[in-house]
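The complex appears here minus one protein chain, its other protein chains still in place.
Right after this comes subunit A.
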Amino acid sequence: MSFFGLDCVKKKERELERKLRANDREYNLSFKYATNAIKTSKYNPFTFLPLNLFEQFQRIANAYFMFLLVLQVIPQISSLSWFTTVVPLVLVLTVTAAKDATDDINRHRSDNQVNNRKVQVLIDRKLRSEKWMDVQVGDIIKLENNQFVTADLLLLSSSEPLNLVYIETAELDGETNLKVRQALTVTGDLGEDIEKLADFDGEVRCEPPNNRLDRFRGTLTYAGQKYSLDNEKILLRGCTLRNTEWCFGLVLFGGPETKLMQNCGKSTFKRTSIDRLMNVLVLCIFGFLAFMCTILAIGNCFWELNEGSQFMVFLPRQDGNDAAFSAFLTFWSYVIILNTVVPISLYVSVEIIRLGNSFYIDWDRRMYYSRNDTPAEARTTTLNEELGQIKYVFSDKTGTLTQNIMTFNKCSINGKSYGDVYDYTGQRLEITQHTERVDFSFNPLADPRFIFHDHALVEAVKLENPEVHAFFRLLALCHTVMAEEKKEGELFYQAQSPDEGALVTAARNFGFVFRSRTPDSVSIVEMGQQRSYELLAILDFNNVRKRMSVIVRSPEGKLSLFCKGADTIIYERLHLSCSKLMDVTTEHLNEFAGEGLRTLVLAYKDLDEEYFNQWKQRHHEASTLLDDRESKLDELYEEIEKDLLLLGASAIEDKLQDGVPQTIEQLSKADIKIWVLTGDKQETAENIGYSCNLLREEMNGVFIISGNSPEDVRQELRNAQTSMKPGEDSVFFPESTLGKGVKVMADEAVNGEYGLVINGHSLAYALESSMELEFLRTACMCKSVICCRVTPLQKAQVVELVKKYKRVVTLAIGDGANDVSMIKAAHIGVGISGQEGMQAVLSSDYSFAQFRFLQRLLLVHGRWSYLRMCKFLRYFFYKNFTFTFVHFWFAFFCGFSAQTVYDEWFITLYNLVYTALPVLGMSLFDQDVNDVWSFQHPQLYVPGQLNLYFSKKAFFKCALHSCYSSLVLFFIPYAAMHDTVRGDGKDVADYQSFALLTQTCLLFAVTIQLVLEMSYWTAVNTFFVLGSLAMYFAVTFTMYSDGMFLTLPSAFPFIGTARNSLNQPNIWLTIVLTSILCVLPVVTYRFLFIQLCPTINDKVMFKVRQAKATLPPPPRRTRIRRTSSRRSGYAFSHAQGYGDLVTSGHYLQRPALYRSSGLTHTGRTTTGFSPMGRSAGYSPTGRPQNPKVPDVEGTSLQMYRTIKEPSL
């Protein structure tokens, strides 16, 4: 199957139009369309080794070590044995290859699993079960209920009336509501008849493969007729068939050409910014290395000319080498010796540290979600430290911020509000898991999962309060939900939107059970009695109407119109007699909206039989009109939906996941910007934005960009910029200079906090290359950004845009297939696991079950990983530079002959054994402050975003520091030793003793430096540090022992050196002196720094020390508050921030939107930008002692909560 994959990669010419004929494989094969096999894996068994090695050697470091290896086998140059390079290199390559192989095997598995799914295909006039990967373009396949759609299909026929099918598109766009597709009548007539279907020879011409989910254009030619095809007749791969027994479809696009796969984006090898920085640094180091070697080579040349030529009596040159050639050889010899500036063990260690920190993420119990037994998982082990540098978080909404569960939470019926729980003193209680629930056992058809706490409502129902009954009757009748009753009494609702489902479920539990529907009737069980209502008309919802009505005839013959819709809309159509009720309900509505609930207003009206008949007549006429049908119908709807009687209002909670507002608050304290990219509608998205603290009441403004043309959008963006930075001219960018050169856009200061909401249409314009900078600039000036109605690809584009112009690290988090492209595009992709679709998780780098774990991932794990990695790198470069520079100084004393300062064994083992474990220990265990304090001080995260711990500057400092250390480490022993003898007069100034002395000094110096770096001493660290020193002496004494020498005299020439020199006091006095001198400036610098300009870390650590005397702060746990009414940010902000709002000037700047006059208010403008101030939906939760009296009279428009518009 990989061959097919390759085929489509190789295809050069772009397809301009797709032509295919049903049931004609031969014809279709001539176009070489991709089959339905998908391939996400990279290698196969044969290509693995070469491809993987090729990839690995693209890493500069690996190539460099290969090169070193070549140098080392040339005898004239070789200044070190070849195995010093081979062992680590092979180790690195193997480990990486093994990891890549397992990753790829997993991808193969998932590919295989998908490719081997079975589907029924019509072949040779018979239905046969075939594997997905064998399905070809032009085949007719049969799908059954709850099956995944195999490929992009043209719907031919279905089991349902009118050739309808219902599909769920969650995998594609994240929306879980059902959508409807309808086949052409001409194909629908084929029905289930295999013979007819086999004879079907329609020809399709359509657009080439593309990634637009919402558009399709093509024509079907069948029996001489041409039919036009649009998106409504297409089933896309990734959808699931629901409520439809079977359907037949014609495959249009297969495998990699399906819209789902085209939307997946390219999977690229992700690297962290530290990786990139390291590559740059390694290049610099190479330059520096070449520089050092050149100096030494020139030195060698001069030395050979001046002294070497005279020394030739004792040391003849190798045949015919003159000084210049000797210098040339010396250059390469020094390349080998000084290669330790870029040691390969650096890369091994980096991988180990990342792996270790990934395990910590896997092991973290606080990121484990017990409800569905899902631990967090680090699926990529190479990106950890980047988690500590995130500046932008791109989040999906549905399933990520929200649970995608709507619950009926509160309602207001006839001026009485239900849903809150009060204790006997009248205090409102916070609803927790332990609050007593309403018992619905009186109703055998109740949904057991439905939870309600206010007993008053159930009492009202039982007392047969007519308004309450009417309220629930309306909910049971006025909707478009489908009911499925597989077993008697076990009802399942299929709703187009979750909120509708919630409302119908609520009615069901309160005794008004919607049981089934036919096209012209709705049967409900009303308090145990089966009743069937004749359904006379559905005045359906749309975006302009923002309401929905049904006209029904009750079994008694009474005609009624039931209507539910957005408050502003319904209020305009109420009968004057309700004005008093309206005021009370408005109060309740404000209260509900203030708590972040989605509200609907319910109203009804009894109809006159005669009037209705006449209206019906006109309606029929209008609906058959050819032109102007829409507006005529609208007029008719307007006409009948008036003088309504208000029943009350419902409040639905779009349940946020636990701890979302707190998480967002924490992240924004850590200076992380959060953008929500959602496929949802603007209102929904905005509402969630408020309830999860993204948009806040005290923001200076929220800009809505919803222009319908590029000019509008540009203008709106400019207006937004001007109001954020009033001082500046409206011409922000001299656009000519923006040109091609990719620039980095700096962050700009603005005069306050702003939010931005942009919808999909405008976003499409804003992402065009001419406007993207304008958009980015505006968006980045805002504190939070919400993009709604965006396609998966746009999500990726937004992420790419930020990546392109901002030098920042981005993270994308999502749960569905529609987030895959964004997850792949961002530096870090996080998948929410434990849900049904696994696409997001599979392409993510990290996955966990709840959005709130993000704060732990970033603020704790990310921060620590970054800190550890930076400490590691700084220390590692320090220790290796110091190690290497000593060679450099020695060169001036040994005639630039590429003699090493240290014993060869020491060189081999220095990085692998003597210093490996202590620094690994530090980078696996170190923490400046523990997790509790990390949460308490999210500001600790900021240095990571600013790259403070490891940058070119930090690196340069390291290099300077090691330069100093190496000077100390070479010249102190030199001066102390060069003219000294042992206490018994024997030699101690010999080369071997000097080597031993310097390497011991070096080891002590770097160990003490590590001790200074380490801020978290566990027993393991202590063991590693002391153990490594002990190891050094043990190994040294062993290597220098008689036995080793006598076995291999030429490999262990240092025999006896340790015994003969380490027993000398002056040796130890030298070691002590070098240690003191190496440590002195470091301690001085750090101490002074802490005193003069302490960093945030110093401050927090200081606090920790102070707090140790007292008790540590209690861990801030995100409490599980499932039905808490105080969850929403809207309510929160009022609890404390209201006074500020009134006294600050902002309150006055904003247009005061009064809605007590409600009827005249037109709502938010949907075109053009409006600096929207949401003011003053006072929540009584802030002041429990006075629960129900709003003390702010002017209340603004609430979000109108609407049911979802049907289909895409």
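Quick note on the criterion: a contact is a pair of C-beta atoms (placed from the backbone, for glycine too) under 8 Å apart; a residue touches a chain by one contact, two chains touch by 3 or more; residues count from 1.
Quick note on the criterion: contacts and distances are computed from a predicted model.
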{"item": "Chain left out of the displayed complex - its UniProt protein name, from \"Ribosome production factor 2 homolog\", \"Cell cycle control protein\", \"AP-4 complex subunit epsilon\" or \"pantothenate kinase\"", "value": "\"Cell cycle control protein\""}
{"item": "Selected residue (touches chain absent from view) among A:989, A:1008 or A:1029", "value": "A:989"}
{"item": "From A:223, A:315, A:463 or A:749, residue that would touch the chain that is not displayed", "value": "A:315"}
{"item": "Touch with the omitted chain, as defined above, among A:960, A:975 or A:1034", "value": "A:975"}
{"item": "Among A:375, A:710 or A:1027, the residue in touch with the chain that has been omitted", "value": "A:375"}
{"item": "Selected residue (touches chain absent from view) among A:894, A:1008 or A:1107", "value": "A:894"}
{"item": "Residue numbers in subunit A that touch the chain omitted from display", "value": "79, 307, 310-311, 313-316, 333, 359-360, 362-366, 368, 370, 373-375, 864, 893-895, 897-899, 925, 927, 930-931, 939, 972, 974-995, 1015-1021, 1042, 1045-1046, 1049-1050, 1053, 1055-1056, 1059-1060, 1064-1066, 1069-1070, 1073, 1076-1077, 1080, 1083-1084, 1086-1088, 1090-1094, 1096, 1098-1099, 1101-1105"}
